[in-house]
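Shown here: the complex without one of its protein chains, the others still in place.
Here the chain labels run A, B and C in written order, and each chain numbers its own residues starting at 1.
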Amino acid sequence: MSEITFLEAIREGITEEMERDENVFCLGEDIGAFGGAFKVTDGLHARFGDSRVIDTPIAEAGIVGAAAGAAHYGMRPVVEMQFIDFVSCAYDMLTNYVATARYRAFLPCPIVVRGPSGGYVRGGPFHSQNPEAAFLHTPGLKIAYPATAEDAKGMIKAAIRDDDPVLFFEHKYLYRRIKGTMPPGDHVVPLGVARTAREGTHLSIITYAATVWKSLEAAELLAAEGISVEVIDLRTLLPLDDSAIVATVKKTNRVLVVHEDTVTGGVGGEITARINELCFEWLDAPVRRVAAHDVPLPYAPPLEDFVLPQTSDIVRACRWLAAY
Amino acid sequence: MSEITFLEAIREGITEEMERDENVFCLGEDIGAFGGAFKVTDGLHARFGDSRVIDTPIAEAGIVGAAAGAAHYGMRPVVEMQFIDFVSCAYDMLTNYVATARYRAFLPCPIVVRGPSGGYVRGGPFHSQNPEAAFLHTPGLKIAYPATAEDAKGMIKAAIRDDDPVLFFEHKYLYRRIKGTMPPGDHVVPLGVARTAREGTHLSIITYAATVWKSLEAAELLAAEGISVEVIDLRTLLPLDDSAIVATVKKTNRVLVVHEDTVTGGVGGEITARINELCFEWLDAPVRRVAAHDVPLPYAPPLEDFVLPQTSDIVRACRWLAAY
Amino acid sequence: MATPDLNASASHGLTREQLLALYRWMRLTRTLEERLVALYRQTKVVGGLFRSLGQEGCAVGSAFALERRDVLSPLLRNLGSMLVKGAEPVEILRQYMAKGDSPTRGRELNIHFGDVEERNFVGQISHLGDMVPVMAGVTLTFKIRGEDRVGLVYVGDGATSTGAFHEGINFAAVQRCPLVVIVENNGYAYSTPTFRQTAARQFIDKAIGYGIPGVRADGNDVLDAYRVTRDAVDNARQGGGVTLIEMLTYRRRGHAEHDNQSYVQPGEIERWAATNDPIDRYVARLTGELGFTTAEVEGVDEEVRTVVDTATDQAEASPPCDGPDALRGVYVEPAAMPRLWYREGVASAVDAHERPESWGTHDV
Partner (left out) sequence: MATPDLNASASHGLTREQLLALYRWMRLTRTLEERLVALYRQTKVVGGLFRSLGQEGCAVGSAFALERRDVLSPLLRNLGSMLVKGAEPVEILRQYMAKGDSPTRGRELNIHFGDVEERNFVGQISHLGDMVPVMAGVTLTFKIRGEDRVGLVYVGDGATSTGAFHEGINFAAVQRCPLVVIVENNGYAYSTPTFRQTAARQFIDKAIGYGIPGVRADGNDVLDAYRVTRDAVDNARQGGGVTLIEMLTYRRRGHAEHDNQSYVQPGEIERWAATNDPIDRYVARLTGELGFTTAEVEGVDEEVRTVVDTATDQAEASPPCDGPDALRGVYVEPAAMPRLWYREGVASAVDAHERPESWGTHDV
């Protein structure tokens, strides 16, 4: 078994699910013969044809709504946002229609809305977003955000099989930089379960997506200084894996939350609140956050670098926390 | 000076600003001769005419976008959402276009988007929402959410004068139930400054909007038990008044965050994180949250009552915190 | 008077039973809504009451063109279409009274409910326009699967201004989904007259911009509403794609019962009531050219009254909702959300000492 990229892993996952279940189909802008802006669906149109890989007009609310309608009648739509930044155009449809369908009307709505997210790529304010926090207070949705190629495959498969709607964020920085060897067989990684990306004893970093890699890099650097850092990759943000969070807090007693989204209103707040509620007594230091500065993400490299959290930031923050 | 309702206070504030500055104008659905679904703009059309009180088509993104364009060219638009639940339809326009205008293009965008929010009114899932948390991670926006009639007037005036975009939430339960006597003269309440709604010594409730009143009711009940509760009314959620939060934590060392929005992903997480960061050492107990259960808000009275935070919940939570 | 031979063109190929059924659905709609008004006045309705008075012809005539396997997406003023599609009066009453055995178990209000298993109507949400993309997806499914099923979605004149309407109808048009879109033009969106909603002369002028046929119907003539919809449904069924239908009608009550319609020109409502009521018009037609007796018509009225009476008794006897049920059914897994920490072991959410009406009487 050879290594494949994060992007190829997603494609492999979608392909396998389309083979397994004829109700799975893809829709989105330019995903057909063209294979999508990032080529995630490359080859699917040739393989599965016009009615299972559908090129749509530019209409995010329309596409998501159509996916919901199809899902009510037994389909399993996988919707691509060309960039996840455009999911904002479907915000009403997702939070009001899709998320509530089961609760208010007993309507099954198993859709996946996926797309390239995240920064560090000089994409500017509208091609670099991390909108996960905007959906965190929407009961009825699930939010997945994998960091490894293995998880990308296993979680997209889990998302497609999930009986409820899943937002699936694919960090575009990882698409071609991260590789992995897929476990054999039907590799499904359940949603809602976090992963220990690195074991450690002095302090814990709780993070997800691209900053998992920055955190691992920081942990490596800190190891040389004698600071042992545990890195928890949340993988799913809704539902959050409380038990994994509690376990690492009880182990190291010091927590740094790291994410790429802006600090104010980001997922870090929710994690901090849960730690307070579930294991406050175990804390030897305040929970602290390393995240983006509170500005729209600018485009020029020196500006983007300044705004986003960097490995050196994590290193400094960990030193502070270890010394607390 | 006689008492007026929360709703009349908002109308008075808008009217005064329209008189003061001819660039201020209102737009929204049914706000003209009809005066709006809740009658907030009642009489304004008769007084200011067609071009300053504009009935629009049903098009929230269109209206907010139009307001932004007008604001770039010197106007001061005040947009009504018939119910704030429909602001989700303008989510893209607000978070991507409006919020970033100044930063990315040096475009002034002084608009106010206001509307009736909140539950406890048997409005069901689409006429009861508290969408403030969805905008909290959007740098460039301000979020105001007054609890008293005096603040409703003073803050709408501040919002209209603000040189940046402001989301102004008006809790519909308060519209006609809450009254106040307006201070004389040009009564402007600055955004970003919290208010101590009640002094106390044993513990602090940090809250905003309708739950300010539930918290005050709880504080009154607890006083009889000898528990002295301080109630902080945040008034503005973006920017948060960190100094007021820190001051009350240092005073009472115990904090309960109370809000009406669902607990997961609500503003409570951000507040908890800030307390951890700014004054962790002063905490004698974990920061805890009382908020809505994580479900879409149902309509039937027993269900709505069950989901939303009630006075008795706050009382119980305070007892727990005081005994910690 | 002898029953004349039914003129096939006057009856649009409908049987005698069907012709009388059309009347029954309109009458049932009106009688049921009148009962709701009575219950509303007795404060037994939770929340607002939304009437379709004067619009029963649109809803009933159009839905009558569907088969049971076809899917309907109604809006607030389409109670009649839901009845045609199989909704029971008792379901409507329980919904409005927020009963524990209502179709949504108290989660959603008024006629916001559906049944995609058997009767095939979809539970709407409040956000106008959103059902158009949803129905595009429902009918896309039928197209993909080669199922012989059609969808019908309504929007008001006001809802045509929404982006969701535009995105949905365009998507369906491009995909040639078997979908019929009805613009129910009742002159107003809440207080806003149509000329403030669009500068178009008529709503069917929008059809050409989506590359689909646009047809107008007299919405207050239930047979015309039926005929035009049936043709569009047939066309969709044969692979002809989307049709936009504009039905002309008039909203004789306010947006909801509390709306006093101050914005309506004096005499306008009365004129429509006197000269263009869909039920009156159809009764005249039934007892005129269609050859029914007054007794037949009155028999329906009588039967409908009994149905509504029985349903009312049933609904009134229905149990209220049970608080903790609020936590169930957000996801398949977990089946229920957990109680929050301060609610553990608490029997009733709202204590006796809660006095929300007293808010604001405390010193600030």
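The working rule: contacts are C-beta pairs under 8 Å (C-beta built on N, C-alpha and C of every residue); 3 or more make two chains touch, one makes a residue touch a chain.
Everything numeric here is computed off the predicted structure, so don't read it as measured data.
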item	value
Chains in view touching the one left out	A, B, C
Identified contact with the non-displayed chain, of C:79, C:173 or C:308	C:173
Contact residue for the chain not shown (choose from B:13, B:140, B:154 or B:296)	B:140
Footprint left on chain A by the chain that the document does not show	29-30, 32-34, 37, 55-59, 61-62, 82, 85-86, 88-89, 120, 122-127, 148, 173-174, 177-179, 197-198, 210, 213-214, 216-217, 220-221, 263, 288, 290-291, 293-296, 298-308, 310-313, 316-317, 320
Chain C residues touching the omitted chain (full complex)	161-167, 170-171, 173-174, 176, 195-201, 205-212, 241
Chain B, residues in touch with the chain not shown (by the definition above)	25, 51-52, 54, 56-57, 59-75, 77, 92-93, 96-97, 100-107, 139-140, 142, 163-164, 277
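In this section, only the chains that are shown with their structure count from here on.
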item	value
Relative to chain B, chain with the most remote C-alpha centre	C
Middle chain, criterion being Cα centroid separation	B
Chain pair whose interface holds the most contacting C-beta pairs	B-C
Separation of mean Cα positions, chain B and chain A [Å, integer]	30
Whole-Å gap between the CA centroids of chain B and chain C	34
Multi-partner residues of chain B (at least 2 other chains)	85-86, 88-89, 125-126, 288, 294-296, 298
Sites on chain C at which at least two other chains make contact	104, 107-108, 112, 125-127, 163-164, 330, 337, 341
